[in-house]
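See structure below.
Only one protein chain is missing; all other protein chains are in place.
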């Protein structure tokens, strides 16, 4: 519930993503900060941020499939991979970027539908198995295809983005490139949340039997959930391809899929904000620990380094556990509660 | 003047077990070189190790930072993830990358900035196979076990197929069996291989595969020599199985066998090490660092102590021949050009064999590798 | 023909090993409703305990008889289970299956780190517990270690099945597997169930490690078997102890046949894909796996 | 002794306060009924007693709950259960995949008197004659009313000292509702069972109870003995369905303008 003093004159006002003026200002400040960031940061941070934006896109997709529609998917990284290979292949034909990115999204979406079909019957965690199949088949199929299709073992190299006369080459270019796309997808993800389509996904997640009886075509909705989620994965894949300039199957592993899922859950699977918080939180912890460990090794304090990196794993796992124990419904939920408490203080609400 | 040479490590991924020794090798050689050579030239090489977890995504993320923070004059790469993520951009970044692991055929491209002290895995195996074939005089019937979804492992087999294709009267690949990286049992696979008539078994994948193959042979009453590589070599295998059971098996590579009687690099390591112990991977990493340092030496000679950069380093690599002596006996004489990412000309290999439960070098010189076209 | 039977035998024996790992999955789920993605790491822990109390102790100058070593290993598993219950899962009782699932992902990272920290990432030998070599039965060769492992798997399956379905304690665990809140309202200690689940899970995983690694090497990479066993557990049915070995045999045989007959034609792709095709086909017919609890849908 | 709640506050998720200074007492051997409209906090009160708030991220933040002199505030549900407090949850929480028989046996899981368990089973079949026919059925496929019977039977299998029932008559056919309260009354008299009852079928509940509380907005707003409640105007109007007159108003004749009158406070 919103605190006293905030009321809406129109339904449109109520449906806004940023409901109050203050929220709008904060968001504007955030965007401005991100735009200005390269002025103040080295390429390492830019690289991390670029990577984080891409991860964010993939996790938005997962938010749609898993968070909104409740269809377990542990193959998101394979779907990102499909997007990446599509983009790489198409870039070879010299297509412009504004064709390639949507095309990568659509191809990924179309392929995901294939793996979504079992969702008609298979439910709950068992669905993990069919998506796991997608993840396992992805490298095998690419490797088994003739070399000149998707590069087989070698992988494909990617032509850099050409926008007008400008060819994007530097990390700075790709920072802005992914920032823009991530911003667009952020708006899209939040839009889904407040639309008819999003509600139908959530209804299917919460109670698919009832949803069917209450007029929501459940099978179609589940398929669309995978399709929509894979659109995001496809864009993330295209960005990966552009940023890495070279795609091979080995970059899209089951472990990465599990990580995507982890970020979503730590952040809170039930809101797009959760995706953002989860990605930021885990990236921060991961990079922070890793950076410190690298520094220590270079300083020669722990010459062989083995122990140190073991400790970073322990700390990372520990951080996630603590986040979960502290707030099993995800950081987004905690954020919500804190905000409510702050606005209502000192009166608990009834 | 200080120059940074950055290095990839894998402390938290699949090669975490060998990493401390590998990095100890690099550090020890760098320390020795700084004292023995650098001081005289007025330069100091500083090694900066980054944990890349053997993960292409981590490499991609970390590399820009290395570039800006350290401006390295060379990078010591580790494994396929470094190769596939960096090889396309190194020419722009103007940083040569020196690998200690062998290449895989899929990065065999001209005009690269990535170079290895070793040729491809397949070249190394081919050197050993040729040696064996020559001694026996008969056509060598090769069987292989590999893993389907690991590009590098598949590539090893492809190279050997190319070898058989090129020299049809000397070699034949009778069968390739696909297995998991940690198989439960390889009995069926070995039965198939033996009925296909394999006389020697190429297992360039994992240590677990080698051990499983040895167990399966014991079970089936077979004894086919196994050829392993460095990352799953005999020292690794020896941790899990009595070496006597592997009598006659090989590890093929192309730097000096760490147990070679007379090996100056080993003495350098032992004298300068802070931690770690001598072994195959230590030798490999030490040799890798040594080549990079020798490049620096030649670059200084060419452009002066203050002007060395990535380009000068690459030029030093391409314009000079590095003698076995300069390389402290760790490597054969190496010559590079821009047609291939590994030494050209007469490529050499080396190997170890298990005899009476002990690992000994095969011969005490280098083996010649038959010429191979790119596959 | 003989060849075909030999393949079937080997496939089933390997499958039973998958089944054994899958049982360790199922045991945890069946007693606590936790899907443990970190099961591979648990297995590695079991293996490392085993090493510590056998070869490790020996190397440190305290040779222990094998049975004592194994007993200590089991004790180690008990401690392991208790620690996990207390510090990880107790605070999560009653939370969504999702949150708990994620905890297992965190555990995956954490346990890997702990193993690396305590034991270091180095590969090490595993003690030889099962006899090596093979048994000649008529024209067939049967791997002794795997055979004993297979028989053990079946015996364990029967015992656990009886425990879960016949004993009063099993009934309690079943209630916890249904729903934490309902179990709590019935005065069932969910904590205890979770502790039991992890102890059993760790012990069974250790047994699996013994069969899998006897006389081989222990490395952190062995944890991959967890992802191999997850589909097997799902195929058998997450709630079903007896489903796991059966599913394992199905996968093992399917894989062996694919390796023998299809891989040569597909350049190795078939054995990787076929098991999954089989699994999806089975799930389309039985969405709850072979013997899992059917999802109850009522209005 | 019995059960007593003194000044209990319950807060969900750290911010949503639901109970405010609730005081309630259930003396040994008595039946106490708790009435209140939707969302008043009845279920929350019961969950606070049996220690089940935790799973919903709720917590007793102030006050004390005593049972037989022992403090069970924010206690562990299993411990509270073993002290003899058994609750039937609302929402038909059967163990879906177990059979009816297994469900009943789970109710008796903490008991060691195996023979008595058998006779109790017979007794429960006596109360709910439909149950024996369903023994082998999977509980999740029962009809709504059948589940309700099973739940009550399961709670009785635990031989509670204090039985807490959350809307036990919900979904039961009229004959059964009537019998249910008779049965509970009988057990209470014969075995000295203490009962805390939340019930919307106020007429039947009040008729059986010794004492009653009315709750609204998280507070107890009214309490009294059976007679007091039966004669209270507000209770009559809101819970018993009389509007002043002797006769019950037909549901067909309830007027549009009649809106909920809220309790003060």
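Lettered A, B, C and D in written order, each chain numbered from 1.
Everything below uses one rule, namely that a residue touches a chain if its C-beta (ideal position, glycine included) is under 8 Å from a C-beta of that chain, and two chains touch if they have at least 3 such contacts.
Everything that follows uses one rule, which is that contacts and distances are computed from a predicted model.
Per its UniProt entry, the chain excluded from the display bears the name "ABC branched amino acid transporter family, ATPase subunit", taken from "Phosphonates import ATP-binding protein PhoC", "Heme exporter protein B", "ABC transmembrane type-1 domain-containing protein" or "ABC branched amino acid transporter family, ATPase subunit".
Across the entire complex, contacts from the unshown chain go to A, C, D. Touching the chain that is not shown, out of A:32, A:163, A:180 or A:209: A:209 (per the contact rule at the top). Of the listed positions A:33, A:92 or A:217, the one in contact with the omitted chain in the full complex is A:217. Although one chain is not shown, part of chain C still touches it, namely residues 299. Although one chain is not shown, part of chain D still touches it, namely residues 12, 16, 35-40, 43, 56, 90-92, 130, 137, 141-146, 148-149, 167, 170-178, 200, 202, 237-241, 248-252, 254, 256, 258, 260. Annotation for chain A: contacts to the undisplayed chain at residues 1, 10-12, 14-15, 188, 191-192, 194-200, 202-203, 205-207, 209-218, 224, 227-228, 270.
Methods note: only the chains that are shown with their structure count from here on.
Any chain bridging chain B and chain D, meaning touching each of them, is among A, C; the list is complete.
Chain pairs A-D and A-B differ in how many C-beta pairs are in contact, and the one with more is A-B. Inter-chain centre distance (chain B to chain C, centres taken as mean C-alpha positions): 36 Å.
The set of chain B residues touching two or more other chains comprises 11-12, 16, 19, 148-149. Contacts with at least two other chains are made by residues 140, 143, 306, 309-310, 312-313 of chain A. Every pair of chains meeting the touch criterion is listed here: A-B, A-C, A-D, B-C, C-D.
In the complex of the two chains, the chain A residues touching chain C come out as 118, 121-126, 128-130, 132-133, 136-137, 140-141, 143-144, 209-210, 213, 254, 258, 261-262, 265-266, 269, 306-307, 309-318, 320-321, 324-325, 328-330.
The residues of chain B lying in touch with chain A in their complex are 9, 11-12, 16, 19-21, 23-24, 27, 48-51, 56-57, 60-65, 67-69, 80-81, 84-85, 87-89, 92, 106, 148-151, 154-155, 158, 274-276. Residues 35, 37, 88, 91-92, 95-99, 101-103, 105-114, 116-117, 120-121, 227, 230-231, 234-235, 238, 266-267, 269, 272-273, 276-277, 279-280, 283-284, 287-289, 292, 295, 297-299 of chain C are the ones that touch chain A when the two sit in their complex.
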